[in-house]
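Heads up, one of the protein chains got dropped from this complex, but the rest are sitting where they should.
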Amino acid sequence: MAQNSTVLICGEQEEGKITAVTKELLGVGKILAGGLNGKLSALIIGSDIRDSGEEAIVYGADNVYLVEDPLLSQYNPDSYTTAITQACQQIGPSVVLLGHTTMGRDVAGRVAFRLGCFPCMNCTNLDIDSKSLVQTRSVYGGNAIAVVVSRDSQLQLATIKPRAMTPLEPDSSRKGEIENIKVKIDDPAIRTKLVSTTKEEVEGIKLEDARVIVAGGGGIGDAEGFQLLQDFARILGGAVGTTTVPYDEGWVPTTSMVIGDSGKTVKPDLYIAIGIRGASQHITGCSESKLMVAINKDSDAGIFKVSDLGVVADYRKVLPPLIERCKALLAT
Amino acid sequence: MNIVVCVKQVLDPEMPTEKFRLKDNQVISPEGIPLVINPCDAQAVEAALRVKEKHGGKITAITVGTDESKEVVRRALAMGADEGIILTDDAFAGSDSLATAYILAQAIQKIDAVDLVLCGREAADWSMGIVGPVLAERLNLPLITLAKNIELLDNNILKVERIIPDGYQVFEVSLPAVLTVSNEIGLPRLPTGMGIINAVRKEIPVWSNQDINTDVSLIGANAEGLKLLSLSMPERERKCEIVGGETPDEVAGNLAGKLRVAGVI
Partner (left out) sequence: MDFELNEEQIMFQDMARKFAEREILPTLKENVREDRFDRDIVKKLASQGLLAPHLPQEYGGLGLDYLTSAIIWEQLCWASLAITQAATSGPIQPGTNLLDAGTEEQKQKYLPPVCSGDSMLVGAVVEPNAGSDSSMIETSAVRKDDHWVINGNKIFITNGEIGDVILVIAQTDKTQGMKGLATFIIERGMPGFSSVPLKGKMGWRGGSEGNLRFTDVEVPLENKVGETGRALRNALRGIDTARLFLSAGCIGIAQSCLDSCVKYAKERVQFGKPIGGHQLVQGVIADMAMKIEAARWLAYRVADMKTRGIRHIKEMSCSKSFSAEMALWVTSQAIKIHGAFGTVDDYPVAHHYQDAIVATILGGTAQMHQLTIGQQLLGIPAFS
């Protein structure tokens, strides 16, 4: 594989629009391409994806490669692994970036193995230092930050943590070439079959989009407690999040509400952590919130160390009046 | 059903954050806090046990590590795994995820007629989550990651629910296959009394590189794909103002006022 100084991002699209993480990939990819004096290319896979290609250019891609194939109309780990690998072999980039998404987590390791490089997963920052990709990532459940560099600088592959990097402002004056490339996918290579996809949509605002998040932890104690949190979130026009404990205990219906290492990363304006001890596995998912508020009856809880405002109290006593007070303030 | 579960020993992720210490770019194991089975790996063992309970079979727990790693294999045995294997060799020391997957693959190929290989979603230390995927590549087997539910259908087809951010996907895959198991599968069972008694008395075979013939140029510290530049503790501390009051209502009023002043409500 002939390497050039191209940074190739593997974009994702949904119904003809590129996803948020794709824009973030383009944002960081642009910086890296600058560092390498190379160009930023985007790879998009699927069917009927030309519009996405154009959108990728608006968000910073110098050029776009489309892999259109009926076999790729739906995500499949086997066909996508094969397609991305072959595309990389044809394009010959020196850096390949994917989102740490449903797809990225699935295929990055395998693509890297097939290309003969080491994948660095879930990076929170990427930089170039004399041709090498400097990769920053959270380790030990958010207790530490590791900065690593690939030993082999020929080809470097990483996935980026969603919402960790900043997209460019869209600019429709950007121009770039859109090129179709062909890959060869054998039927026998597809060994897994996607039967169905079930969305467990939470009512109201999506966590990722919420400006205000009311999150509960093990201290909530039961499902009724979460009802109180729902009421509070509704008043504030926000969404309810959780640590892993309430999901494991069955107090919340879906894992899509989990914030932290094993769930989502959020950056709301206001994050109210209720009955949350403050394990770094959780904090790593919300530490970039603008204003952090903790309500916990244990004044020793680590959550207070990472909060701006704290209330040491049983949430069952303080939340009902707090809801009333906020309601009154919002009415004025 | 012949199941292999890959397990790893890690620093207890449940230990209090203040016990976490670094020195010279290395994590210091705090005294008095024993290493534990990686939580997602315990969940992989749990997943294997559920399959075995329904369909019968044999579970082998396998780890790459030192003599101390036998504890993590014993844990799996105590939960109900049937056999354990420890892969230990000076040549293995310092292996990264890619190399570990290679070592595991070489060992798994020595085990007869494996139908299913389970790994935890990721390890609680470096959280790369690539041992499972690379293992699948090495073994040339299909892979499904982030499984939260596993069901064996007729004709050796496995139905797997896979976690996605807002729900789950259902995949079908023919065995043999590799799965990574996510924490959503639920709390792993506790070992039983008989499980513990049998586990501590069981001879756990130790395989060295002689037994599995890896190419030593691809494993160990020298083959590491990444070089660590620095390891540091994140700066997350904020100055916390405790909002007080004589009654819950007063506290609530004070907090609501501060939120309004901050402009967030």
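By letter and in written order, the chains are A and B; residue numbering begins at 1 in each of them.
Definition applied: contacts are C-beta pairs under 8 Å (C-beta built on N, C-alpha and C of every residue); 3 or more make two chains touch, one makes a residue touch a chain.
Not measured: the values here are computed from a predicted model.
In the full complex, the chain left out of view touches A, B.
Shown as candidates are B:78, B:91, B:163 or B:255; the residue that touches the absent chain is B:78. From the options B:65, B:176 or B:195, the residue with contact to the unseen chain in the full assembly is B:195. Take chain A: the residues that touch the chain left off the picture are 297-300. Residues 71, 74-75, 78, 190-197, 199-200 of chain B touch the missing chain (whole complex, contact as defined above).
Going forward, only the chains that are shown with their structure count from here on.
Contact residues on chain A toward chain B in their complex (touch as defined above): 77-78, 101-102, 105-110, 112-114, 117-122, 134-135, 137-152, 191-202, 206, 212, 236, 244, 247-248, 254-256, 261-262, 264, 269-270, 278-281, 283-284, 287, 290-294, 299, 302, 304-313, 317-319, 321-322, 324-326, 328-330.
Interface residues of chain B facing chain A in the complex, by the touch rule stated above, are 11, 13-14, 16-18, 20, 22, 27, 96, 98, 121, 124-130, 132-134, 136-138, 142-146, 148, 159, 163-174, 177, 182-184, 186-187, 224-234, 236-243, 248-249, 251-253, 255-260, 262, 264-265.
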